[in-house]
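Then we have chain A:
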Amino acid sequence: MIKRSFIKLTGPRLLCDQVEPDPKKPETIPIPPRLVLLLHEPLDSTRETLIKKGDTVKRGERLFLYKESTEYAVSPVSGTITSIASYTGDFGTIATYFIVERDEKDTPSNGFAEIADTPNLKSADSFLRSLPGAPPLSRFTDPDCKINTLVIEGTDSDLMSTTRQYLLATSKEEIKRGIQILRQMTGVAKIAITVPENASDDLSAEGVQVFKISQVYPKALPQMIMQDHLEIIPVPGATCEDQGVTFMSIEAVISLAKAYAQKEPVFEKVLTVIAKDGTRHRVKAVIGTPLHRIFKQFKLQTNERDRIIVGGPMMGHAAYTLYHPVGPDTDTVQIQDRDAIPYVSDYPCINCGKCVRVCPANVPVNLLVRYLEADLYEEAADNFDLQSCIECGLCSYVCTARIPLFQYIQLGKHQLIELETEANNA
Partner candidate 1 sequence: MAQSIAKEFTKGLWAELPPFKLVLGLCPVLAVTQSVENGIGMGLATTFVLICSNFLVSLLRNIIPAKVRIACYIVIIATFVTIVELLMQAYVYELFLKLGIFIPLIVVNCLVLGRSEAFAGKNAPHMAIADGLGMGIGFTLSLGALGAVRESLGAGTILGTPLFGPDFQPFTFMVQAPGAFVCLGLMLCMMNLIGKK
Partner candidate 2 sequence: MREMISMVVVLTVLSAFSGGLLATVRSSTQDQIENQVLKFQKAPAIKAILSDVSNDPLQDRFKLTTDGVEDTFFVGKQDGKATSVAFETKGKGFEGAIGLMVGIDLETDTIIGVRVTTHSETPGVGSRAKDDPSFAAQFEGQSLENGFSVKSDDGAIDALSGATITSKGVCIAATKAQELYVKLKPEITNQITNLAN
Partner candidate 3 sequence: MTDFFVLAISCIFVNNILLAQFLGNCPFLGTSKKMETAVGMSMAVVFVLVMAGIITWMTDTYLLKPLNIEFLRTLSFILVIASLVQFVEMFLKKSIPGLYAGLGIFLPLITTNCAVMGACLINIKEEYTFLQAVVASFTYAIGFGLALVLFAGLRERINIARVPQPLQDTSLGLVTAGIIALSFYAFKGMV
């Protein structure tokens, strides 16, 4: 993926992909016999779990790890739990995965059906958190956040991905219904939707503001949208929610509409799968489907040392196993050939300044990285704007010395949180 253009006076201009004009319907992946469900809560080996190996679950049933847990996963099938184990993510974050072995009976759970008549924030949050698109419903119920603006993302924030654009173009009806439900449910004052700049804006009739987003990366990132369209300057170290704005994927809106219409949660997620050679497959797969099932369907070969990228090339993450499941927020999956993987180095920063030119947040990356390398995180935050970074990854993309800058930055932010908790505990 050598992207350098010959003439480069102004630095790179990366354009987000656009959905094809007349998109095909997605191909459906058969529900696999065994599904992997991820739950964002660490497994404590010293405690007894609520759900145990061998338990049976119904379709749509919520799985809680412990009695007082608030996080839950929803099983898209009925079947038996065959294993529960830990899953390690980025920066040592620990999640838990369940493996559900599907049975043929397909018994539904009627938990949601009972409350589905009157859309209500609290009940929605307690059943629909892991709908495709992962609606951030808890943000509305959180008393610490006073959300007054909801931005629906009809644009894909990373490169290569076109899933949201596809849904925006093809599910107008559901979107309108979903927005109605959301407005009624949350009572939020302002709802906006982001669309690619060349899309037609026939959604404005709904009393929804339409933000036309430039195709240039990273204009579709939440903080960029806040700055460019809401005229709210993101405060370093604060989340968008802290400033009263929440972002929601368009797929979440559609799933909400469908769930209330059929009085049952939906489990089928749309995603774009990109092969090594760049061919795209639009896919519909049940949440929990291991990636190898999808790859098998399209006869996609993966080799030792290839890279499996969940998400886009700038902000996604690399999976270390083909059993990594489709999650509620998995919009894109791509396979990168091992020969196309750019190497990183432990060279020092040579001060070429490309990162500073490219950074949309004006972070002095060239100096910041020196302090991060020296483990001086607090100084990095105080004097070199660590917290202003919006995590677009462009600095790493251009770094002449091939320093994994973005990784250093994420690590720095993580360490800052650790330092803060330490200080608070002391």
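Simple rule for what comes next: a contact is a pair of C-beta atoms (placed from the backbone, for glycine too) under 8 Å apart; a residue touches a chain by one contact, two chains touch by 3 or more; residues count from 1.
The set was built so that all candidates are chains of the complex that A comes from, given by their letters.
Nothing here was measured: the structure is a model prediction, and the numbers come from that model.
Out of the listed chains 1, 2 or 3, which is the one touching chain A within the complex?
3
State the interface residues of chain A toward candidate 3 in the complex, per the touch definition above.
348, 370-371, 373-374, 376
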